[in-house]
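Since the structure comes first, as structure tokens, the remarks are kept for the end.
Every protein chain but one is kept in place in this view of the complex.
The chains carry the letters A, B, C, D and E, assigned in the order they are written, with residues numbered from 1 in each.
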Amino acid sequence: MRPSGRQLDQMRPVSIETNVMRHAEGSCLIKIGNTHVLCSATIEDKAPSFLKNTGLGWVTAEYGMLPRATNSRTRREAVLGKQSGRTQEIQRLIGRSLRAGVDRSALGERQIVIDCDVLQADGGTRCAAITGGWVALRLAVNKLLAAGTIVSDPILDHVAAISCGIYAGQPVLDLDYPEDSAAGTDGNFVVTGRGRLVEVQMSAEGASFSREEMLELLGLAEAGAKRLVEAQLSAIGG
Amino acid sequence: MRPSGRQLDQMRPVSIETNVMRHAEGSCLIKIGNTHVLCSATIEDKAPSFLKNTGLGWVTAEYGMLPRATNSRTRREAVLGKQSGRTQEIQRLIGRSLRAGVDRSALGERQIVIDCDVLQADGGTRCAAITGGWVALRLAVNKLLAAGTIVSDPILDHVAAISCGIYAGQPVLDLDYPEDSAAGTDGNFVVTGRGRLVEVQMSAEGASFSREEMLELLGLAEAGAKRLVEAQLSAIGG
Amino acid sequence: MRPSGRQLDQMRPVSIETNVMRHAEGSCLIKIGNTHVLCSATIEDKAPSFLKNTGLGWVTAEYGMLPRATNSRTRREAVLGKQSGRTQEIQRLIGRSLRAGVDRSALGERQIVIDCDVLQADGGTRCAAITGGWVALRLAVNKLLAAGTIVSDPILDHVAAISCGIYAGQPVLDLDYPEDSAAGTDGNFVVTGRGRLVEVQMSAEGASFSREEMLELLGLAEAGAKRLVEAQLSAIGG
Amino acid sequence: MRPSGRQLDQMRPVSIETNVMRHAEGSCLIKIGNTHVLCSATIEDKAPSFLKNTGLGWVTAEYGMLPRATNSRTRREAVLGKQSGRTQEIQRLIGRSLRAGVDRSALGERQIVIDCDVLQADGGTRCAAITGGWVALRLAVNKLLAAGTIVSDPILDHVAAISCGIYAGQPVLDLDYPEDSAAGTDGNFVVTGRGRLVEVQMSAEGASFSREEMLELLGLAEAGAKRLVEAQLSAIGG
Amino acid sequence: MRPSGRQLDQMRPVSIETNVMRHAEGSCLIKIGNTHVLCSATIEDKAPSFLKNTGLGWVTAEYGMLPRATNSRTRREAVLGKQSGRTQEIQRLIGRSLRAGVDRSALGERQIVIDCDVLQADGGTRCAAITGGWVALRLAVNKLLAAGTIVSDPILDHVAAISCGIYAGQPVLDLDYPEDSAAGTDGNFVVTGRGRLVEVQMSAEGASFSREEMLELLGLAEAGAKRLVEAQLSAIGG
Partner (left out) sequence: MRPSGRQLDQMRPVSIETNVMRHAEGSCLIKIGNTHVLCSATIEDKAPSFLKNTGLGWVTAEYGMLPRATNSRTRREAVLGKQSGRTQEIQRLIGRSLRAGVDRSALGERQIVIDCDVLQADGGTRCAAITGGWVALRLAVNKLLAAGTIVSDPILDHVAAISCGIYAGQPVLDLDYPEDSAAGTDGNFVVTGRGRLVEVQMSAEGASFSREEMLELLGLAEAGAKRLVEAQLSAIGG
């Protein structure tokens, strides 16, 4: 029934290749099916000014998409002179999600910038960016720990994200682009390694959904997130 | 326990004054406690170009905040030369939410622009904007029906929005600013008149939440939305 | 003869409601007929950098208009990414006018920002903004005096503004929008409580005017300003 | 008493050299003392879109200043990414003033763009731009008439502009930069060849002025404008 | 003597992997040592408007760099709101170079957009972008030919680019980043498959060079370009 022939609760193949960018403190290329996102983490010695003298650190994210990551060419935001509302919404989500898994006091007054750039898009780019962004963050923090710059690990738990939606009347896991553009309701769920929730965003365009459908999608997402956490673990050699 | 002394499930007083802007096709001033939002609806004869020859209409929204709506002055976006990521995220949410309650085919190839400008802010401005924006939309559509420009009512149902959150460990309804800035988890729920869900956005900053907490907040929201729908009905004389 | 049926020297009804914004140090909603402007004053502890170590303060203004304050919707400047030339011209005029009534040395090295946002427009918005802006300024300065932050009153005199023009060949006071858009010559006059002039801006589009006409308009303006000063006095309880 | 040793009613030397830009339809270099402005007129076949099918033409102006026209270097607006409020205010004034001397119906549905670029500044640049801009406009219109493109002359009269102010307590004509920056009140007067008024802009910064002072300045301006009109006439060989 | 231990005339290893982006009409990932550039070609049905009704096509290019392609993080141009001068200079060079190898009449009134995004930078990114951009262009044109959309091949010849410079007093081929930042003179040479020149850009910062040195660098470049053309041939299976 799904365009890809997948089962309703079947995710696309996941691969996470680490340390793919020689200059970054942490990096990975995450592939969820045909969605490919390059994630890097940059450690900056200073926290943003609003944190001055608080002893707290910050994790922030930026998101971009190559013009031809998409089926028809998307105009380059640097040429348009601004990031779209969608881009800003996504990068705020990535930053907020990753911060939920970090003890900012243990991180100390420094900032880690996560860059997520979509090389190829087939639905679910923001979820891939969060899941891959966490791996880049983990690797960068490992460097801080190895160097003795910080002594206790500020990473509290895994953070991973997965989409679900109601496609052709059925709840399905991990929407690809054809499903995403046809789904009446879709949602993104950000979940920790212990299975707690960090973000739930469900949205109906031109329809609405019930409390029961919401719970069905949540159930799919919890199962999917578990598999993503395993992929993260295996990528970082955990 | 709440700074305002309200019960956990007690909303702030709601008032909706209609037809407050003499030039707009529909308008209202909605007050949820000290949060005051001026909403107007403008009917445009043309739909956006991506809908040309589809027979479908569009509803979109823009959101703004007067510089001194807030406790300390916020810089004016027109001076900064761009809308913030937060502003864009909110106006996308308002537009998406209202479209979910509209039969775009019955509306025909025209656009209704909902402007939501916050005159005074005390938490929950996006929810007030959706709830008041719906009233402005309803009034503007009434004009189209009265004039015979369209013949069948494109409004499918009410759309109203309410925030909830976990404040000091307790689920509370309709966060004001002091609660909003201290809550570990907060959520915005957009609900129809029949009680179906249109948007669920739950977010943890520096914490996480369980499936059970999610359901508790949802329950509060469903009750709150019901009261907002009553306020809408009474405002439009329904 | 006038579209509104007013006498040549008859102003529209004036009302000034004070303290309408709970967060601002001073605020009012001024209504001149159907022109409604919300004015707030914000006290900032620092003067602009060009005044550093001079002992002098500054008063500045920003002006905006809600998109549907006008008969047909005006595009939002925050979306366009810049303030129009007209907006900048008006806010420069408001700031210059209000500064003319202030002893910047008595104010000390701080800045007061006057925000004037037009909720509804029917001609004369810049004049309403100056007249209402002065009230907001007065109220904010009262707070500084009451708190003992400053000891001598920096407000030298009232500042009020009124428009006049030659409509259908006749000099008329306080142009509304239909008059303003048809007038061959129109002018804005900023006047102090003692009747001295602060700004005179007369402009002919597609016509020209004589010295005598200029004096007639000035005479109308002087009378109108007197009535605005009375409204200011009554608003601040003077 | 004046820094330059001039009499109170003495203007600086005026020179207008025509046809200085080989590509423009009309051009001149106007020098008012050390204020030098290069003015050009460009004829465009189309009027702005808001005039479509009205039979009316348009005259508009743009104003710029070379970075080192001023005593200390001014940052280039093209680098800053926008025109300042002052620049926009000036170019709106130039356009409005020149349009007041034009029969837009005789001009027909075309646009003439007047570019005024300050090569060297010593006060009074906007007045020099209007006076020189009129010459460039006159020369361009002459070309249209000579080519038979239009048959009746759309230029109704000369338009010239001059500044006056109250310097050290005395009304003086044609302020240079040292006077301009010290004057308590200054004004710009745009006058036609027949002595009628087109724009009067008087402004007090940190002071105020009386009706009598206003009239004294107006008298000075009328005399000054007469001499500028003579310089225009002699420049165009009239 | 070179930081990398290479011979003076030794290039870094070159690899070109084709068809790496599933949505693009042509694409490759080119690696010149540690410089990695992802190149895609997008076919657009319309030529730019300045070519309307000329029968001629166009090839243009855009260039970008991921923030962490560089040793320290570079700020994202989409966030800064504009492309840097360097970026614009490079993308103009890429477009001009590729057009030199295309018969725009045989291409017909369509446009091919080449996107070159640097995933990792180690000197020579603009040369890699030209060399890889040509491969993407070749592959996209092949599709047009295969589909019969165009009948005669518009590609006239290979276009490849290589840098040379004077490092530590010696002419060297294919500068990496440490060499590039220390070289007194460096140059970029764009060469066709037949060995003719398309662009020569030599530049001395803080030094100067002689006619003889220029010729030495040219000789190195000609040899290097030959090897790049071979790599192009092998990539496209030629």
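Quick notes
Operating definition for what follows: a residue touches a chain if its C-beta (ideal position, glycine included) is under 8 Å from a C-beta of that chain, and two chains touch if they have at least 3 such contacts.
This is a predicted model, so every value here is computed, not measured.
In terms of the touch definition stated at the top, the absent chain reaches D, E within the entire complex. The residue from E:51, E:106 or E:197 that touches the chain not shown here is E:197.
When the whole complex is considered, the residue among D:15, D:42 or D:142 that touches the unshown chain is D:42.
Within the set D:21, D:51 or D:106, the residue that contacts the chain not displayed is D:21.
The residue touching the chain not shown here, chosen from D:47, D:113, D:191 or D:231, is D:113. Residues of chain E that touch the chain left out of view are 82-83, 85-86, 88-89, 91-92, 96, 99-100, 104, 187, 192, 196-211, 214, 218, 222.
Residues touching the missing chain, restricted to chain D, are 21-24, 27, 34, 38, 40, 42, 44, 62, 64, 66-73, 76-83, 87, 113, 115, 117, 119-120 (touch as defined at the top).
Keep this in mind: only the chains that are shown with their structure count from here on.
Here the chain-to-chain distance from chain A to chain D, counted in touching steps, is 3. Averaged Cα coordinates give chain A a centre that lies 50 Å from the centre of chain C. Residues of chain D found to touch two or more other chains are 82.
Under the contact rule stated at the top, the pairs of chains that touch are A-B, A-E, B-C, C-D.
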